[in-house]
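Shown below is the structure under consideration.
Removed: one protein chain of the complex. Kept in place: all other protein chains.
Letters A and B name the chains as they come in the text, with residue numbers starting at 1 for each one.
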Amino acid sequence: MKEISDLTFSEDVKYTKDHEWAKLSDGIATIGLSDYAQDQLGEIVFVELPEVGDSFSKGDEFGSVESVKAVSEIYLPISGEVVEINEDLEDAPEQVNEDCYKGGWIIKIKPSDLSEMDALMDKAAYLDMLKG
Amino acid sequence: MRYLPHTQEDIDQMLAKTGHSSLDELFTIIPDELKTKKTLDLPEALSEWDLDTHMESLASENIACKEYKCFIGAGSYDHYIPAIVPYLVSRSEFATAYTPYQPEVSQGTLQGIYEFQTMIAQLLGMDISTASHYDCGTALAECVLIALRKSKKANKIAVSSLVHPSHRQVVETYLRPSGFEIVEIPRTKEGLTDAAALEAMEGIAGVAIQSPNFFGNIEDLGAFKTIADAKKIVFITSFTESLAYGLLKNPGSFGADLVAGEGQSLGIAKAFGGPGLGLLAGNKKMMRNLPGRFIGRTKDANGDDGYVLTLATREQHIRREKASSNICSNNGLNAMTAAMYLATVGKIGIREIAQQNHDKAVYLKYALEKAGFESVSDSPFFNEFVLKAPKGFSSKRADLIRNQCVFAGIDLEPYYSDLKDHYLFCATEKVSKKDIDQLAKEVTNE
Partner (left out) sequence: MNKQPGTKGLIFNEPQLWDKSREGRCAISLPRADVEQAPMDPRFLGDAPDLPQLSELDVVRHYTRLSQWNFGVDSGMYPLGSCTMKYNPKTNEVQAARQGFAGAHPLVGDEFSQGALKLMYDLEQHLGEITGFPAVTLQPAAGAHGELTGMLMIHAYHAKKGKQRSKIIIPDTAHGTNPASASLCGYDSVNVKSGEKGILEPATVAALMDEDTAGIMITNPNTLGLFEENIKEICEIVHAKGGLVYGDGANMNAIMGVVKPGDLGIDVLHLNLHKTFSTPHGGGGPGSGPVGVVEGLIPFLPVPRIEKGLSTYKFVTDSPDTIGRMHTFYGHFGVMVKAYSYILSMGGEGLRKASQLAVLNANYIKESLRDVLNLAYDRPCMHECVFNDKLQKENHVTTMDMAKRLLDYGFHPPTVYFPLVVEAAFMVEPTETESKEDIDQFIDAVKAIAKEALENPEELKKAPLLTKVTRLDEVAAARKPCLRG
């Protein structure tokens, strides 16, 4: 596992304490896992995705990520309805390891309460949390 | 004692290293009041020779110690076991190995069970099979739980009343704490599951049909598949006689989602009911829902082919309280036995043996009907069937066991209270025409 200084943290996204990220664009929020999360999990073998149309509240478990030796639940940073899932992950779950902020995106949601974005951390705050 | 290699010299040297003055001192960490003060009240240790005598004597109190003719089944079947199967499976490297968690030194077990998974999937016409379970009853309970958990709304499962009564009881036991409900599907006069009754059911998550069913009758699985699809529920089938699929259309060809089965017929001794072999197969989309162990094929660091336990993240040792099942052991050595049996019989052998089972059962039914037994159904059957016995059969049956070691039918009344004087008969490749004729003669109603 890498040192924090060797990991990448995108400027464009906001982070949760459970190491998910959310990026708002044209009213749709894309959700994924941070570089720290994928590094901790190791090589990912399977991503369990919800179905389009499923609705969740902030903090709900919406799926899981499996490595060879562990499973981790993933939690929704802000409330909303699933409008798209990354079907590429079915054949290439390793995208979450290799390109966690772009190609490794997990789901896209229509947020039900945009103000929830304010409670998420920016890159600096997330880094502080990891180092602290 | 020959299993304990330590000489007094060994013990003294080892205690010197650990810093204790006696073996008892090793246990000083245990509070005195918790220790047992008396020696265990067990029989005095037997030599190997006295053990042989004692066990021979015990075994002789089971009628199976004599040469017998078996016309009973009901979940435990009397089949020929070729000499090479027990010979090969008794090899120490198979028998005394642990679960293959260190794959580099377990390739024998791993390839063997991978081949087992493959042949079971072929036998049942399904995409994948697990590495095995305890028995059909517990495998069926696992299938039922999968169906119930998959459904977001329904909390009931429909189970045919012609699923083996003991399997239904095991499912009930597993379901009791969960609040899920079992709805029994009644049977028709023809000894088949009542499809119309299933059609009328609402709020069920899945349906379980055994075929051949407990009465030996072959169910119309295609019709049940149609109903299951219309209701959008999980279609589970089960079976107790694996050899049936040497002759019959397999559950996969009828679109079963999950199949639970008993593999004891595949080279495994009856052994008073256990250990048998639970089989569990599913289609591809069920892969990550299936409980238990899976062996997968992969490559090693040098690019050579090899096998490993895989998809372990579903299992209890990783998932812990979120695991879909608590199962740890499978019935490993029995799965190896079944694989060896399937490799031995092969495509030609299994067809021939299954055909003979069918032929003998048809002949037995015919012979018993001529002897005065009453037919109760015209449904096609495989190696088991139900007949209504003439008066006086019950005492004749007991005499036959006691005096001739012939096991002639199982009384169905304890299982189905409306079936007084009905008996479940079985004929496998092991009974000869002569045995059948002899039985018919004995039970002929004068």
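As a convention for this text, contacts are C-beta pairs under 8 Å (C-beta built on N, C-alpha and C of every residue); 3 or more make two chains touch, one makes a residue touch a chain.
Not measured: the values here are computed from a predicted model.
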Residue among B:104, B:190 or B:369 that touches the chain left out of view: B:104
Of B:258, B:311 or B:368, the residue in touch with the unshown chain: B:311
Touching the absent chain when the full complex is considered, from B:137, B:206 or B:372: B:137
Absent chain, residues of chain A that touch it: 43, 45-46, 66-69, 93-94
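The rule is simple: only the chains that are shown with their structure count from here on.
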In the complex, chain A residues that touch chain B: 45-46, 48, 66-71
Chain B residues touching chain A - in the complex, by the definition given at the top: 288, 312-313, 318-319, 322
